[in-house]
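Removed: one protein chain of the complex. Kept in place: all other protein chains.
Chain nomenclature is as follows: A, B and C, assigned in order of appearance, with residue numbering initiated at 1 for each chain independently.
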């Protein structure tokens, strides 16, 4: 249990990597690394498809990444109607890529593939917890 | 539309044989007969799988049939909880067999495979319409 | 007797009432075991089939997700569904893909995670595995359909509730020694007979339990099988048939015509007969289903299946040991995983690796797997 708190609307409660949500609540966005072969996985997983090992450790993803692609969504699937428009994004952090949303505060015209982004944790009014990406400039660096 | 009125809980609204429900409302339980090859189908259908024809006519099923099998259900699937216990039955009318429920008034100990049964139409308080089987003795013959 | 396609690896998660992880993690357990058993790596696998029934968990198109989690991209993968017979339909299709020359090694993955919804909800879904227009509106469910078969068998052949109880007692004896089974208690005839009625005449212990679980089989062509495995188990015979979904279309209810047809095909392809079978796994989702299988597979004449169980002939040491791993009744029935688990049991038997459940010297084994109430049947004959 625990994973039902992830995202606007979760479809899974049980997973061996539910600790992701606890770490998220502490402000950390983590991948998992296989203790046997060293491979790093995002989305995090409990099992290594390369060496078939199941000993994993949590590792924080890098501070900043680059926007790989995005889209501004104006028409939402059932359950997400209240959020439109919102921007989906894929961000490349080097070892891993991360899928999520870009902060709704970012103007669409300022979004450029390759721009530097930083993930932040977002707690929603209904208790759901997620992350989103914000431009590096805006976080005061 | 129209077929959503059939049974305790219908899962299909649209069918070319929705007229079955209208006929049910008039007290008739009908099969369909292929105008090309003469085959009779229950459940009724709009198409003949033998000759691939789609010209069908409605024919009433015989007055009485014989119980082919039954079971008294004490544990219901979601949506049918209020009905337990109820008795499901398969009745052989010669040209066709018909699946449905045996009247809940019938004592389980009196049910015998091979007994004569007659179908009657049943309108439910919520407006749903269905049929059930009753012993021939009980309908005053 | 063709020896073109073999099973070179088998795996199964423990079947449980409630698996505490996600579907992908549960599948991984069975997959890792099968891959290690086959002595290969995921990259050696040319295609995967995922056998599962939808709507029990929320993930749609699980083939793509599972291929990703297991490291089986970019190889082709797809979902195959025949409800409870999905796993053995997977074997049939994997056999075809290999025999047709499209692939050398194929993984057949089965899973079901049923604990995310309530039992009444799962019965509702099973009810919608029958005709939603003409049967489901009456409140149908699997126990009721099989109960209707039992009523006819009882009336025609004087089979009794005690006969069914004897089948469950056997299942419970072997379930108790199978550490992958969900139900590990031994039961007595009295316990079975005094349990509450689910759908007359079937009582609680006549019914298998829903379960969470996964299975995995690795199939290979002859060249790769001989190279990878010291003990390939060959697919000697395959049979498959379907019946009308509506009971109104069935000719009789005291047996399953689909199994008779599938068995005939499988025996013919293998050049074998029922008496050549040393050990069998049959689809005992309900006790009556095992009894009908005795007859439909030719282990007994029609109506005489009850004698086999009364005489103990389907125990280890009997004429034809059946479900000596506890069957679906004690192992549990995680729909998409069931067929693969049955095949795994026979593979272990033919390799002599079945431990306390071993049938001594077993050389030919048979699997019968049913989807829905006799809608689909697959029969597979395996040999060393």
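In this section, a contact is a pair of C-beta atoms (placed from the backbone, for glycine too) under 8 Å apart; a residue touches a chain by one contact, two chains touch by 3 or more.
Predicted model, so just to flag it, every value in this text is computed and none were measured.
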| item | value |
| --- | --- |
| Residue, one of C:31, C:95, C:111 or C:154, that touches the chain absent here | C:95 |
| Residue among C:75, C:191, C:231 or C:358 touching the omitted chain | C:75 |
| Hidden partner chain, touching residue among C:191, C:242 or C:358 | C:242 |
| Missing-partner contacts on chain A, residue numbers | 3, 6-12, 15, 42-43, 68-81, 83, 86, 88, 90, 96-101, 108, 113, 130 |
| Contact set of chain B toward the excluded chain (per top definition) | 3, 11-16, 45-47, 49-50, 52, 54 |
| Missing-partner contacts on chain C, residue numbers | 22, 47, 53-55, 58-61, 63-65, 67-68, 72-83, 86, 89, 92-93, 95-102, 125, 128-129, 131-133, 238, 240-246, 249, 257-258, 261, 371-372, 375-376 |
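By definition in this document, only the chains that are shown with their structure count from here on.
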| item | value |
| --- | --- |
| Whole-Å gap between the CA centroids of chain A and chain B | 54 |
| Centre-to-centre distance between chain C and chain B (centres being mean Cα positions), rounded to whole Å | 33 |
| Interchain centroid distance [CA atoms averaged], chain A/chain C, Å | 40 |
| Shared-contact residues (touching 2 or more other chains) in chain A | none |
| Where chain C touches two or more other chains at once, by residue number | none |
